[in-house]
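Every protein chain of the complex appears in place save one, which is left out.
We call the chains A, B and C, going by the order they appear; numbering starts again at 1 in every chain.
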Amino acid sequence: MEKIRFGIVGIGMMGRMHATSLQRNPHAEVVAVCARTESKVKAFQEEFGVPYGYTNVDELVNNPEVDAIVVATGADAHKAPCLAACKAKKHIFCEKPLAKTIEDCEEIEKAVAENGSKCFTVGFMRRFDPSYAEAKEKIRAGAIGKPILFKGVSLDPSSVLEAHLEGVKKGIYVPWFIEMGSHDTDLARWFLEGDPVDSFATGDAYVCTGLADYNDYDNGFSLTKFDNNTTAYIQVGRTATCSHVESEIVGTKGTLRVNSVPRKNYLSQFTENGFVEECQESFLARWGEAFQAEIDDFVDCVRTGRKPETTAHDGTMSLKFCLQLHQAYLDGKKK
Amino acid sequence: MEKIRFGIVGIGMMGRMHATSLQRNPHAEVVAVCARTESKVKAFQEEFGVPYGYTNVDELVNNPEVDAIVVATGADAHKAPCLAACKAKKHIFCEKPLAKTIEDCEEIEKAVAENGSKCFTVGFMRRFDPSYAEAKEKIRAGAIGKPILFKGVSLDPSSVLEAHLEGVKKGIYVPWFIEMGSHDTDLARWFLEGDPVDSFATGDAYVCTGLADYNDYDNGFSLTKFDNNTTAYIQVGRTATCSHVESEIVGTKGTLRVNSVPRKNYLSQFTENGFVEECQESFLARWGEAFQAEIDDFVDCVRTGRKPETTAHDGTMSLKFCLQLHQAYLDGKKK
Amino acid sequence: MEKIRFGIVGIGMMGRMHATSLQRNPHAEVVAVCARTESKVKAFQEEFGVPYGYTNVDELVNNPEVDAIVVATGADAHKAPCLAACKAKKHIFCEKPLAKTIEDCEEIEKAVAENGSKCFTVGFMRRFDPSYAEAKEKIRAGAIGKPILFKGVSLDPSSVLEAHLEGVKKGIYVPWFIEMGSHDTDLARWFLEGDPVDSFATGDAYVCTGLADYNDYDNGFSLTKFDNNTTAYIQVGRTATCSHVESEIVGTKGTLRVNSVPRKNYLSQFTENGFVEECQESFLARWGEAFQAEIDDFVDCVRTGRKPETTAHDGTMSLKFCLQLHQAYLDGKKK
Partner (left out) sequence: MEKIRFGIVGIGMMGRMHATSLQRNPHAEVVAVCARTESKVKAFQEEFGVPYGYTNVDELVNNPEVDAIVVATGADAHKAPCLAACKAKKHIFCEKPLAKTIEDCEEIEKAVAENGSKCFTVGFMRRFDPSYAEAKEKIRAGAIGKPILFKGVSLDPSSVLEAHLEGVKKGIYVPWFIEMGSHDTDLARWFLEGDPVDSFATGDAYVCTGLADYNDYDNGFSLTKFDNNTTAYIQVGRTATCSHVESEIVGTKGTLRVNSVPRKNYLSQFTENGFVEECQESFLARWGEAFQAEIDDFVDCVRTGRKPETTAHDGTMSLKFCLQLHQAYLDGKKK
């Protein structure tokens, strides 16, 4: 059996995550890696047993022993490897968000269209989480009638605030409706099967007030009307007591909820404080299974020629929606 | 011990409810009742053992043996008994919404101000539900830091739709943001300690399409910015699988939820469908304790001279907020 | 409408509870009360507005204006009022346990049989709790097939331990398998529709070690085989973090649970400790509705001539089962 040979572009947390997932997939192997710092590339090669190491992405994508690449760099560095890999006729798995500007997104979309025989997808891994996948399946089977409202709440614990402010000051991090929002905007479009029209947003830098200087916030609340007369409520925040991503899809005949109580595991306790269920501490604990499943699905697409469900256009539309929410927030502030 | 002598104006479901609650209060008794139809008044008198029966509200409020009245007529008939009772220097418990127009509300507010030595309150019973009361108490004690978001979801089962459409056709029923919304608008103001500025609303008559002809809807979703930089998400609906009122107050240091799963009672089941908890079927099952507690509190106010927390102004402001949500919904539709 | 006229025997916590419940029932009134201390009788009369006060129970039961009595004295003082009331042809509601010895129980049973035209019942109020009542109804409707196992867990918070030890030292309190156990033994018989054969029990005075000197314990665990090949697991304890009565009925086709998480109310919290639901602090919070429902049912029986479901024999059998569990515990200790 031939294994799909992968090159990893970017060796941060996400690059390592995908390398690990690929190693656990029996039909894939990681044969190449690319990053800016040569010493780090070498360390990565040694740790994961990867034969080829590069500091130039063109060399990686043009290595004939590379069948597919995973783009796991910062969002503003997605375009170059995507365009190069399209030209080199490789399969591409690109982390979300697709890019940082609509222009870049559209340029990628165009290149992907011209590389149509190959697989391309964006890493909206929530779609592959067993609970979200089952929710979608149930909706397709009519379990809740017609979906009319998507509610997406994505919260990080306040312990992340300081590091985030530093990242914002350095210009590395984007505002929360764009960073965390990219998942919920994709889910909203996926579940509602429509696109956003009007948005209204509120919120503030309530706790980490320094964020306000950068047009950023630690809590954002938004309501969006969709073109098919459905609605999305999207709430993002960084002042929660735990890592908490909760979603609800309200239909005309029933309602589905995902992770309303973000239980850490199966343990619960009777204590003097009451009945206590500890909560998820980080997004890794929550999404490990989903990260593996999305890579497994992508490998399967490459092997069978099936096209991934999530397209470059979904990447563009998710970003558009994020920017719309962020703009609605800024507009609201001006009043 | 002297009992507070009550007159009940209106003998529909709410009038009967309050009569029952008053009978269970050891410091109150129902001595008079007023409604339009004499035969119904008589039946009520017999059932509840009430000595005085009237078809004219002025006669009731001017009966010197009546200390206090409960106004439980339709919303557009609240003004007359309130004004008459203020003039007659009686204590007044008025059902929500205070009235159907801001003008009427303000007229009542004025009369109440002139009757300042007597107690007046509006029946926002949710404030007296043990769970909401405890939520408020915890917030006052600082348990969740500063509240920044109130989420109120008030749903009725779809079984109510047909009767509602009939009521709308007859002009008896008001749109859902005004009817059901009156509770959530009051809770939002109570928990956020601010007042609404801008609102954005969506929704539709998704299931009971006939409602659209009357500018009504079976689902409404809204987001409102408050003057103290907090936010209220209010969702009302009549297409749920059960009677479900859920609230969440998000603070800078924690979050409180009320009735996230509207369990009918303490029973749960392992069935072939999974782990099942049956849900509340009607609002009476949910709020019985709160209805009793609000009447008990009012009786206590009358006895001790303490002023009720919920004022006529709260009634006016709740209606204003409701009308704002309804208007936001209509504005959104026009686009 | 004629009201049923009640006499209350015993004015402790349970006597007051039942007086309050009777006052809330529109078809009942409390007309007489009896207790040992005259001043306390007078205070009770005044508080509840009761015309007749006695220190001699025979006088109470022979008052022709008394239709029915509630026996709410200590368990060893149930026999006298029951026998007297039977002789006087009155309806009797007797608190559980029926008596402290099987001999007393059987004597009461006999007297009750001779007073067959009148209503008699024992206050196993759990049967009237909406959740237990619904569980029984579902079982009757076949929802879980044939019940094969009843699990009853009845726990008090450790805050009760000190007072309990004092009561045990004074000989007022009986061991826990008899005191708290009386409810679970009744529920086991009710749900399993059989009677106990063999029991095995363990446990100890783990925390309140002083109880061991009195053959008492703060935790008891037991397994009992029933004559119809079903099983009861009964666990009692006084070292819990809250007041917690949980039951499970396992059937051949499904399982029912009651109060697995003893939530205090509808409020839940996200805190630094996790997702927290506060728990019931005392049995009064849990059973208020059941206490009212059992009195309402008894009043209805008296009015309509319907016989109460719970019989004197149920009282005897519950005590027998309790004593069997206690003996099994003692037998196990000797080994």
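For the reader, a short list of remarks on this structure follows.
In this section, contacts are C-beta pairs under 8 Å (C-beta built on N, C-alpha and C of every residue); 3 or more make two chains touch, one makes a residue touch a chain.
All figures in this text were calculated on a predicted structure; none of them were measured in a lab.
Put simply, the hidden chain is in touch with A, B, C once you look at the whole complex.
Only one of A:A143, A:V160, A:A212 or A:L330 touches the chain withheld from this view, namely A:A143.
Taking the complete complex into account, C:T241 is the one of C:T20, C:T101 or C:T241 that touches the chain left out.
Per the touch definition above, the residue from C:F221, C:F275, C:F291 or C:F321 contacting the chain not shown is C:F221. When the full complex is taken into account, the listed residue touching the unshown chain is A:T255, out of A:S182, A:T255, A:T310 or A:Q324.
Contact with the chain that does not appear here is found for just one residue of A:I4, A:A88, A:A135 or A:L165, A:A135. One chain of the complex is left out; on chain B, the residues touching it are 240-242, 244, 261-264, 270-279. Of the residues in chain C, those that touch the hidden partner chain are 146, 148-149, 198, 200-204, 206-207, 219, 221-223, 225, 229, 231, 233, 235, 237, 239-241, 250, 252-255, 260, 332, 335.
By the touch criterion stated above, the residues of chain A touching the omitted chain are 23-24, 26, 129-131, 134-135, 138, 143-144, 254-260, 265-272.
In the analysis below, only the chains that are shown with their structure count from here on.
With every chain reduced to the mean of its CA atoms, the largest distance from chain C is reached by A.
The distance from the centre of chain A to the centre of chain C, each centre being the mean of the chain's C-alpha atoms, comes to 57 Å.
Centroid to centroid, with C-alpha atoms defining each point, chain B and chain C lie 38 Å apart. Of all residues in chain B, those that touch two or more other chains are 254-255, 260.
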